[in-house]
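Just one protein chain is left out here, and the rest sit where they should.
For subunit A:
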Amino acid sequence: MSVKTFTPAAFHHQSAQALSNPQLRHNFRGAMDGLMAKRLGSFDSWDIEALRDLGQGIRQKALRHLPDLLEQLEASCQRNGITVHWAESADDAGRVITELCKARGAQSVIKGKSMVSEEVELNARLAEAGIEALESDLGEYIVQMADETPSHIIMPAIHKNTADISTLMHQRTGTRETNDAEELTHAARAQLRDRFQTADVGISGVNFAVAETGTLCLVENEGNGRLTTTVPPVHIAITGIEKVVAEFKDVPPLYALLTRSAIGQNVTTYFNMISGPWRGQEVDGPEEVHLVLVDNGRSRMYQDEEYAETLQCIRCGACMNHCPVYTRVGGHTYGTTYPGPIGKILMPHLLGLNTTKNLPTASSLCGACGEVCPVRIPIPKLLVRLRNEAVGEGKGNIEGAGSARRPMEAMGWKLFSWLARHPRCWRIGVRVVQACRSAVPKRVAPWTDNRVRPTPAATSLKQQLAQRRRS
């Protein structure tokens, strides 16, 4: 099934399908268990809570001064020869980048991993303009080949096993079928080698943008990000406006948190810091470097101090790795660019609650996401607030507030709240319910789909206590 058919509105249906797919559940369970264990081990020699405090502080400091820092980032980048563009919406971002490509007469684009480019559906927009965009991160290369979207923000092809990938690569590229991940990886390397050389433009994401020095930091293991930002004559970096940090010294703590939280590694193979196109006598590197700063709903989230905490995110994926719901249903089920706990608080802001109202309810509120988040985003608290606003009277700093409200349910709760405040009526109510005990129907959908029929007790706890006191 092509992932394009997944939507957040059909979350319930999609999760039922995912749950009945043992292979998918096996793939996720295995991967997530491994990631959780590795993360824990990688913080061994650290005072992890102090480091998380610092990470949180750095991100909060950056957000507090966000407009000023963005201006400073723009000035520093310009001084370094990086051209800065601003995009209010996904459409804007697509247009800016398409125009930059057209201005160079670009036919083909090579891409490093970028979730923001997924968010604005950049590949489709470029294709409309007749420009071919090829993903070069191995996981992205695989999901693009399968005509899918990433199911995890760090490991895009985590939902597939080696056999799936082998069959896919065989069908699409003629690669010899094998169960050897090494052989498949090296085949992909060979297939992409030429493409780096012939691409007219390289497009990457950004992990941290440093306002002080005008530096774009990219974290990766494969080297495709370095090739993307080094070989083609033009490099376009696309990122959300929240990715800025104030000073260079903010980078090492965030980098330390990011790699450990994401994949349990002390460090990645490459930490690539780009501060402009080639200078002076240099013989390689791009002639032009562009930075596209994407808003796409972020400045609206920023208005609300509590929701704005979502913008602290450094996209490590730890919250999804530790989420009991994500582990069982996988990333595609959410039907949104960003899945898992962070997706459940971010996507309602980007898309409105009308289509995403089920997402905040897809949580047991176990609190694991908040506990592992390296920048201490209070995800469970935000989920509860989103639930409230989804079923509330339409108030709240979010589009589609109140869209999950059902009049009967709302009335029911109003009645309950009134009864609970009027003891005499409450007692009469209890008696009435007890008298009608046996009248509860056999099927109370959807409750009885998976659980036994609820029957009120013959004597309430309060009545039992009263009896005990009397005897």
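Quick note on the criterion: contacts are C-beta pairs under 8 Å (C-beta built on N, C-alpha and C of every residue); 3 or more make two chains touch, one makes a residue touch a chain; residues count from 1.
Note that in this section contacts and distances are computed from a predicted model.
Only one chain is not pictured, and the protein name UniProt records for it, out of "Aminomethyltransferase family protein", "Sarcosine oxidase subunit beta", "C-type cytochrome" or "Lactate utilization protein C", is "Lactate utilization protein C". Here the missing chain is touched by one residue of A:Gln17, A:Thr83, A:Ser108 or A:Thr230, and it is A:Thr230. When the omitted chain is restored, the residue from A:Leu24, A:Cys77, A:Leu122 or A:Leu138 that touches it is A:Leu138.
From the options A:Gly41, A:Pro67 or A:Gly130, the residue with contact to the chain not on display is A:Pro67. Only one residue in the set A:Pro22, A:Gly280 or A:Pro454 touches the chain that does not appear here, and it is A:Gly280. Listed for subunit A, the residues touching the missing chain in the whole complex are 27, 30-31, 34, 46-47, 50-51, 53-54, 57-58, 61, 64, 66-67, 70-71, 74, 80, 86-88, 92, 136-139, 142, 155-158, 160-162, 165, 181-182, 184-186, 189, 192-193, 196-197, 212-213, 215, 221-224, 226-227, 230-231, 241, 247-249, 251-253, 255-256, 263, 266-285, 293, 295, 299-300, 302-303, 305, 308.
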